[in-house]
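Only a single protein chain was left out; the remaining protein chains are all shown in position.
Let's turn to chain A:
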Amino acid sequence: MKLDRRHLLASAAAAGAIGLTSCSRSSGAIQVWAMGVEGEALGTLAERFMRDRGTEVVVQALPWSSAHEKLLTAFAADSLPDVLALGNTWVPEFVALDALEPLEPFVAAHRIDLNKDFAVARRSVTIADKLYGLPWYVDTRLLYYRRDLLKAAGFDRIAVTRSEWDRQLSVLSRAGHGLLMPINEYEPLVAFSLQAGAPLLLDNGTRGGFRQPAVRQAFAYVASLYDRGFAPVVTNTEVPDIYGSFARGDFAFLISGPWNLGEFAQRLPADLHDAWATAPLPGLSGAGASLAGGVSLCLMRASRNKARAFAVIDYICNARQQQILHRTTGDLPADQMAWFDTGLMRDPRSKAFFDQLMIAKPPPMVPEWERIANEMATALERIVRGVEPLDAALARLDAFADAVLAKRRWMRGRAQA
């Protein structure tokens, strides 16, 4: 049965991906796939590994664009590599496909201390109490702000709670320095929703929970940031140069990720070098949660060299290699020890990411999540643009989530029967 399906799909849908790896599969070399600049950085790392350990490693760097499609077609064509660097939010999908090998036995054999990693990164790749990836680098969203504009408005320090932040936003947005929060990006909305403390999906991730009072309140809060004029209702394509806008003071606040640490340092004019800072997202009482992201290294179930493949994962993920990765790409190491050895903890701007990661939460771990999150942004846009009132939009969002998750419900029901 399994063979039939694979062959059927290989011929019907996934012909393109076959050629990639099948040729070098049997040679004993460990195949590693990683996306973006990290994939390119892995090339030199693999050379060091080969020199040190004598295992042949072949790294394939995939571009991030349409990576997801490529990985799924590769699965359908049975041509995934031995080791795959997988975005944490994609791990649930590949677990649902039964494509990943649980790592506990390997972690025990290599005596790896998992507690050195951010707990949230480990939690993001732990499904049904099994660990499916070793955290490689981490990512979260927090607040970038203009310290000089804040000071000019009479605020000595950045807000910690939402009520403090509201005061700062109201004063600064009246002076023309508001918050940039593009309405078509779902990440800030998800971050504030995670602060609600209620799970966004109910019944083991089989139903939408967006009408729960706490989640409803989070939506209402984010919508109010637009309604009160704190944030302009724009899409990210309407602000083509955020660095220029930030430098001009078109906005004083921006919710963004770690890649902008390097970009801001490089692209802002020299006289603004000390004028910007970062802080955890304001919460209901004290600093608030944000959504955790990042990339982990996963071992494929179909790999024929699992022990040697895991040795590669262990090597890539050790603190020293994570430091080197940070120096080449600016990625934030998943290993907390690497933060102390790289100076990341001495710089208040990156230290804020450490603080945010300590209280960050993973988004719901179901394969359908990305689709639901996209629809969250659409619902928010309908609310803000006045197409639909809050409760109607949330009811529609719940109906959407329930429809998308129908298959999961059916599968769970069958498993229980």
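Following the convention adopted for this analysis, contacts are C-beta pairs under 8 Å (C-beta built on N, C-alpha and C of every residue); 3 or more make two chains touch, one makes a residue touch a chain; residues count from 1.
We take it that contacts and distances are computed from a predicted model.
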item: From "SufD family Fe-S cluster assembly protein", "Cytochrome C556", "Alpha/beta hydrolase" or "Sugar ABC transporter permease", the hidden chain's UniProt protein name; value: "Sugar ABC transporter permease"
item: Sole residue of A:T73, A:S173, A:T278 or A:S303 that reaches the chain not shown, by the stated touch rule; value: A:T73
item: Per the touch definition above, residue among A:A29, A:M50 or A:L97 touching the missing chain; value: A:L97
item: Interface with the unshown chain - residue positions in chain A; value: 1-2, 5, 8-9, 12-13, 68-69, 72-73, 75-76, 93, 96-98, 184, 235, 237-238, 240, 367, 371, 407, 410-411
